[in-house]
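Right, one structure below, let's go through it.
One chain of protein is taken out of this complex; the other chains stay put.
This part shows chain A:
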Amino acid sequence: MARQLHARRLEGVDKNIWVEFTQLTADYKAVNVGQGFPDFSPPSFIQEAFCSAITGGASMHQYTRGFGHPALVKILAKFFGRIVGRDIDPMEDFQITVGAYQALFCTFQALIDEGDEVIIVEPFFDCYQPMVKMAGGTPSSNLYTLSSADWVLSPEELASNLNPRTKAIVINTPNNPLGKVYQRDELQMIADFCIKHDIICISDEVYEWLTYDGAQHIKIASLPGMWERTVTIGSAGKSFSATGWKVGWAMGPGNIIKHLKTIHQNSVYHCATAAQEAVAMGFQREYDTFGTEDSYFKQLPAQLHKKRLRLAECLRSVGLEPVMPQGGYFMITDISSLQVDLNDPSTKDEPYDFRIVKWLIKEKGLATIPVSGFYSPEHRGNVQNYIRFCFVKVIWFVCI
């Protein structure tokens, strides 16, 4: 064909770190301790819930309500209503999506127009930036860097980035890749900023149950004045260690969620019925056991807390310096002390951490993720000495 084929909205968003590194990992059959998914099974109650849904009648295999399977939105409204301390409307205040990933997509597509600016705190889960761009928005040019000295968001930096086109800010707590869990006063600072400047807050909380060392996850939507301007994103995949199910949600006030519904009904329209039914059953169980020893949302962080410590020891034993995460699935580590003879010509123009990661995959059969992939292109040059490990794994060895 003679003419340009692709739509311009795809420009600059065609590269993807997961596509690149999962391919390389598969090609070299490396042990995958990079990508964020467990290598252990989901809890048996959730697998059983799915099987029970599958064998549970004809309607489980046909379309359900497009905006979310009724059983699922009802239990989520109850569950999160109790946490946030308000009556959440299951039909108006939720959009169930194909993973939290699609919830983010619906949010950006629904709310961001050409020329709108979105503040993204660095380091960030990599999809935020291309999603903002695909929606025609501008990821804020002076992206906020969590200063590496203490990984804290500075109010002055936040305020200096504001301009009349600023529409939204994206936060992720617990944060991927750092593992930072935002404290109440930090969230209050962000909340004050949003309220003062009438900005929407998009809060990616997929790792909400995974906090360690007594760190507490706080929902910014529960702070005064924030429910009406926050879209909170959640994930069944991360909650139940079943990332392959791809069930997530966006939760927020009906007048904002309705726009996400419009995107959803014009893009995928429905999510898989049986998977939603199974997640509903899982949440019912967690609602009933919340706070007790039987709750998976309590057992999982306890289990991961130990793996996190083991990984840190392992890394220190080979002379590396991990950054201890307060939450989430990941640990980043400074690799400056690694003495490696990088003679791979295919990677010579890439950032240092990309080169190290590729060397580890090809020479050591170990797959991790370069942390500069979680920074904006403008800032990538400053952070080339960290790689990210996922500790949600049974098999743990590091051989460098």
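Following the convention adopted for this analysis, a contact is a pair of C-beta atoms (placed from the backbone, for glycine too) under 8 Å apart; a residue touches a chain by one contact, two chains touch by 3 or more; residues count from 1.
Keep this in mind: contacts and distances are computed from a predicted model.
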item	value
Among "Kynurenine--oxoglutarate transaminase 3", "1-aminocyclopropane-1-carboxylate synthase", "Ubiquinone biosynthesis O-methyltransferase, mitochondrial" or "Transmembrane channel-like protein", UniProt-listed name of the chain not shown	"Kynurenine--oxoglutarate transaminase 3"
Among A:Ser267, A:Ser337 or A:Asn382, the residue in touch with the chain that has been omitted	A:Ser267
Residue touching the undisplayed chain, where the options are A:Ser160, A:Gln216, A:Asn255 or A:Ser337	A:Asn255
Option touching the unshown chain, where A:Val98, A:Leu223 or A:Val383 are the choices	A:Val98
Contact set of chain A toward the excluded chain (per top definition)	1-3, 5-10, 13-14, 16, 18-19, 22, 35, 37-42, 47, 50-51, 54-55, 58-66, 98-99, 101-102, 105, 109-114, 116, 127, 130-131, 134-135, 162-164, 166-167, 195-200, 225, 228-229, 241-247, 255-256, 258-259, 261-263, 265-275
